[in-house]
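Before I ask anything, here is the structure I am working with.
In this view, the complex is presented without one of its protein chains, the others remaining in place.
Per-chain residue numbering starts at 1, and chain names A, B and C are given in the order in which the chains are listed.
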Amino acid sequence: MEYTLKEMMAITAAREIKNEDIVFCGTGISMLAAMAAKNINAPESVIFFETGAIDSKLEEIPLAVGDPRVMYHTSANGGLLDSFATMQNAITGQHVVGILGAAQVDKFGNLNSTVIGDYESPKIRFSGSGGGCDVASFVPRSIIFMQHEKRKFVKKLDYLTSPGYLDGPDGRKNAGLIPGGPELVITNMGVMRFDDTTKQMYLAAFYPGITPEQILDKMEFSVDTSRAEEATPPTAEELTLLREKCDHQRLILS
Amino acid sequence: MEYTLKEMMAITAAREIKNEDIVFCGTGISMLAAMAAKNINAPESVIFFETGAIDSKLEEIPLAVGDPRVMYHTSANGGLLDSFATMQNAITGQHVVGILGAAQVDKFGNLNSTVIGDYESPKIRFSGSGGGCDVASFVPRSIIFMQHEKRKFVKKLDYLTSPGYLDGPDGRKNAGLIPGGPELVITNMGVMRFDDTTKQMYLAAFYPGITPEQILDKMEFSVDTSRAEEATPPTAEELTLLREKCDHQRLILS
Amino acid sequence: MNLKQDKVMDLTTAINTYVKDRCHLSLGGFTINRNPMAAVYEIIRQRVKNIHLYAHSNGQGVDELIGGGCVSHLEIAYGGSGKFASTCIRFRKAVEENLLQVEDYTNYQMTLRFLAGAMGVPFLPCRSSMGTDIVNKWGFSQEMRKTSKKLPDDKLTIMDNPFSGWLDTEKVVLVPAIQPDVTIVHVQKADKRGNCRIQGLTFADAEQAKAAKHLIVTCEELYDNDELKTDSDQNQIPFIHVDAVVHVPHGAYPTACYHHYDYDPNYLKAYAKKAKDDTLHGEYLKEMIHGCQTQQDLIAKTGPEQMAAIAADPQTGYARNLDRK
Partner (left out) sequence: MNLKQDKVMDLTTAINTYVKDRCHLSLGGFTINRNPMAAVYEIIRQRVKNIHLYAHSNGQGVDELIGGGCVSHLEIAYGGSGKFASTCIRFRKAVEENLLQVEDYTNYQMTLRFLAGAMGVPFLPCRSSMGTDIVNKWGFSQEMRKTSKKLPDDKLTIMDNPFSGWLDTEKVVLVPAIQPDVTIVHVQKADKRGNCRIQGLTFADAEQAKAAKHLIVTCEELYDNDELKTDSDQNQIPFIHVDAVVHVPHGAYPTACYHHYDYDPNYLKAYAKKAKDDTLHGEYLKEMIHGCQTQQDLIAKTGPEQMAAIAADPQTGYARNLDRK
């Protein structure tokens, strides 16, 4: 069954989500991935939003985490204080998986979603952290979505918005952060993971038709490709559920 | 019109409450005083409770600040976080008048409602601060109810639960407290106020039939009586409203 | 926490599973309202010992648990039951007889401590109690604290405002987070998965609930899953915090449960009288607590007439014109 790159990315992320996970998601493909997990492989997972909605019944895909669609049929409609406390909380926070995006990522999985250029007078201004830095600070696992481009996989971030492993294995501990960090980066070409020991990014999988060399060409820094395998494409069942249950209006997929 | 000491005390306190005051009250006579103010001289005053109820419609007198009667017809039913934030808040807190009681008071209006004897192994244990210390810490004005007895008006508190002026005019400032402190102490014999300069208690009024000397006899420490005047007894109208509108079930007054 | 669809248990199992000797326990409710009394009575029946108890102003529940011989340590702001006991009676006796170690905070401080636990921060600041014995006198010594991993090294600490003078503040008191092993709250409505709705004041129940490692919810009304999701603006505790849901009608009796029943003045007055006398109190424990197997047995002793008298008026949520003298 044919599939788009967006579908490949959403399904790849969904497969990482398990029952008993509480999934923090943002706008766009991250929301789609969370909905896919719930409809395909992790029906007991719980979707929640930084705006304060827990376990929303998403009959239509929200176009923002402040979309009124996230408020329908929730467990509770709180506010930002509630949602971030859930992630910072020593008990519930340990069950949260964050899904994040950014403009730049470095080899330790740190993210920039603030500026290109100087902070004081930037060349390009982005939205800023939102809850991204909070999630990346609080939760044990996160999934990052990126487009594979040289200007996005950079040696040095223009601004470090959300912490990955900071400067290496002891980075988070030295800074005073809760243990955690990104598990994988899902791109339009493959999947990067982080070495258990060095906490550096390596290529874990490349999509069918893509080579590790093509991926390295799209990065400013080099990564280990020795562990890379071809990724498993979405199954027909996964695609059908994704298209019919998660985005039948084709607001994200199209 | 005849009146009881309890009625005299409640009306004396009520007269101190003005429109635009938000009145924090506890159980018993303090609740009655707040209701009396609202029904007699300060209809625009707002009664609120540390449990989180604001502007309750008190059709029957509550027997505790956790009584379900305080939850009826409120502006909002929050919780303890809301109520104490209202008092600590730089804007709303400045409008709050606290009404407090205690087991002991000293000449600077500090209160003990915790223990008699050593803290570690007390001779008598009382309820403890509750929200009393918080109110006394946060709000600019408070009214204290006491029985006039030597063991209650003491040179040195066994335990300082709620701050008055601490050790004198600069006591609160040195400790780091918000400016404030008690305005008056209403007892079964008269009214004590605090000198603007020394922040020490003085006798401001004695009830009809009571002499300043009798009051001094009931105190471990001496106070200035040169400013004392005879208190104005409750009027017939005040008494009628108190009895009929505030405690028609005579749960506190009897 | 767990995300199970069905967390319904009977009370005996819930208490037996989560409330152990020496556990750190927090009780919801305030003075004579929404105390989780059925759970308190079951803890007494199970003869759990040496509980380290946390509450802000839980009156009746704390007093009965102390009277039941279950509590060795108590962190509290207020031990009183309104007009029925300006100081809780068994609490007072236990302190005066040196049977109970107490540490005093203010109501706001206890609430902030629960909130800190719920938020996952080690402390929160406030501007209360500077210059008082709440700061100066500690119930638990630094030595005792160091022997327990469940207690912070300090009762509290005073700090200069690092944002010098900001908000006209020179100093703040920092109070440490509480993370109880288990919290018990009684709510009006819960679904099987654990979503909870409290009617009326919430006190600090949501904060106590979210601070705990385990949470037992007892409820007046049990709903099928999703039934409370249709009006979720009114829910305060989402299921992700909940471990056990126990259906106990009249589970707060003899304290009040807004829009269900009032406190029972007769019971509370009778309790106060018995609690003052060790012999009478022993008889009370034997007859009313150990002599009952469930909350329903206790309600049966009160009888239908008094239960009808305390039933809540649908408009006001309390029992109008109840004889409370």
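Definition applied: a contact is a pair of C-beta atoms (placed from the backbone, for glycine too) under 8 Å apart; a residue touches a chain by one contact, two chains touch by 3 or more.
Note that the coordinates shown come from a computational prediction; the quantities given were computed from them, not determined experimentally.
Remark: the absent chain touches shown chains A, B, C in the intact complex. The chain omitted from view is touched by exactly one of A:C133, A:I215 or A:L241, namely A:C133. Interface with the hidden chain, as seen from chain C, comprises residues 116-117, 120-127, 152-154, 157, 159, 161-164, 166-167, 169, 172, 174, 176-177, 179, 199-200, 233-234. In the full complex, chain A makes contact with the omitted chain through residues 27-28, 50-53, 59-60, 62-73, 77-81, 84, 88, 90, 110, 114, 119, 121-134, 137-138, 159-163, 166, 171-172, 174-178, 249, 251, 254. One chain of the complex is left out; on chain B, the residues touching it are 19-20, 22, 44-46, 54-55, 57, 73-77, 85-93, 95, 138.
Basically, only the chains that are shown with their structure count from here on.
Taking the mean of each chain's C-alpha atoms, the chain closest to the overall C-alpha centroid is C. A straight line joining the Cα centres of chain A and chain C is 40 Å long. Inter-chain spacing, taken between the CA centroids of chain A and chain B, is 56 Å.
If you average the CA atoms of chain B and of chain C, the two centres end up 27 Å from each other. Chain contacts: chain B has no residue touching two or more partner chains.
Residue positions of chain C touching 2 or more other chains: none.
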